[in-house]
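See below for the structure under consideration.
Of the protein chains in this complex, one is absent; all others appear in place.
Chain nomenclature is as follows: A and B, assigned in order of appearance, with residue numbering initiated at 1 for each chain independently.
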Amino acid sequence: MKFATILVVIEVGGTIAFAMSGLLEAIRKRMDIIGVFSVAFVSAFGGGTVRDVLLDRRPLFWIQHQEYVWLVIVLALTAPLWLKTSRHQMTGKAMEFADACGLGLFAISGATIASSAGMPPLVSVLMGAITAVFGGVSRDVLCNQIPKVYHDHSPYTLCAVVGCAVFLGLDALDLAPHWSTTAGICTVTGSRLLAVALGLKLPAWPAVKYNQD
Amino acid sequence: MKFATILVVIEVGGTIAFAMSGLLEAIRKRMDIIGVFSVAFVSAFGGGTVRDVLLDRRPLFWIQHQEYVWLVIVLALTAPLWLKTSRHQMTGKAMEFADACGLGLFAISGATIASSAGMPPLVSVLMGAITAVFGGVSRDVLCNQIPKVYHDHSPYTLCAVVGCAVFLGLDALDLAPHWSTTAGICTVTGSRLLAVALGLKLPAWPAVKYNQD
Partner (left out) sequence: MKFATILVVIEVGGTIAFAMSGLLEAIRKRMDIIGVFSVAFVSAFGGGTVRDVLLDRRPLFWIQHQEYVWLVIVLALTAPLWLKTSRHQMTGKAMEFADACGLGLFAISGATIASSAGMPPLVSVLMGAITAVFGGVSRDVLCNQIPKVYHDHSPYTLCAVVGCAVFLGLDALDLAPHWSTTAGICTVTGSRLLAVALGLKLPAWPAVKYNQD
């Protein structure tokens, strides 16, 4: 019970963080309220929706848990107010933290769902990464920019991949689900926070001077 | 029978209007005939396809009604001719009208389908809006621009949302389907035409000077 409560708290925090990232980007692009809500919605639920469609699971996460849709609606309607009154720098740090928590929870929940559906480890890791990252990718596509997670060279998807691998490895060793889940989430969130704190960057490919034409 | 005929007429008109919006955008981006057809196709059928995939309904609308695919093919092949010979200003007004009709029909049909599939009201409204709007969103993503419906501040999706709510409300009151459907479509189409005629604009979010980095 207590473990489940912690997961719900993280889930709410992660959903808010993901929705806020879409909301801020949409405001920056000067969208109207419908655009702001739509981009926030896709940022929060896009990853899980794509995972469920690929695995053919229904009902979708946000259809089963309508309270999260209401949460995003309220957020879209009130956020400007909230953003105005909050201290911005503090909010930025809080957002990074909530986003890293969401990354961890969404990645491990995606891997758990795929694994329970009988998917092999490689596919489960991919599904965990898709769940955690595809909302942000869709947000950037709707905002007409190259997906930030592909482009800013800060480790993000990689943290999700590593954490999912840790989770599946421990799960294969028959560790109690509580522990493997906790270890997985902590690996993702911890490595992500560390990467941000240390300003780690993924190496770029050497720019091959390749002329396709 | 007569009511069904009216719906088919609106459906054909709406499909033509949606396909034309994609066609014109693709021509403007100087795409070739395949690009013009593809964007017209996605504009016309994208919304219903996403709805059916999210609700796990098969066969898809355009697979069940191939005559609409042929309609878009003929349109893509003949439209330049047609556009050249028609009076442009008149065409623009006719397009706005047909588009508003399509918006109404597609929104209410989406909400009806979701509601019949046992979805709760909130999800049915979202499905109505997705059916009506997602084709245009996909069109703009393929044309590499921010979705117009998120960005031009003219009420569009909002009309669909309000009309779907009216439809579901009347339906909950056990009004005959004919009447609730008619009222829903008229609300969407009427409010959209009014918004265009009066040049109504949705308020933008105050541009919060928020520095995410």
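One rule holds for everything that comes next: a residue touches a chain if its C-beta (ideal position, glycine included) is under 8 Å from a C-beta of that chain, and two chains touch if they have at least 3 such contacts.
Owing to the predicted nature of the structure, the values given are computational and were not obtained by experimental measurement.
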item	value
Which residue of A:Val9, A:Leu77, A:Ala172 or A:Leu202 touches the chain not shown here	A:Leu202
Candidates B:Leu7, B:Ala117 or B:Val141 - the one touching the absent chain	B:Val141
Residue in contact with the excluded chain [from A:Ile146, A:Ala176 or A:Leu194]	A:Ile146
Those residues of chain A which, in the complete complex, touch the missing chain	53-56, 119-120, 122-123, 126, 137, 141, 144-147, 149-153, 156-158, 202-208, 210-213
Where the unshown chain meets chain B, residue by residue	24, 26-27, 29-36, 38-39, 49, 53, 56, 58, 60, 63, 66, 69-70, 80, 83-84, 88, 91-92, 95, 141-144
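Assume only the chains that are shown with their structure count from here on.
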item	value
Rotational angle, Cα trace of chain A fitted to chain B, multiple of 5°	120
Inter-centroid spacing, chain B versus chain A (mean Cα positions, whole Å)	30
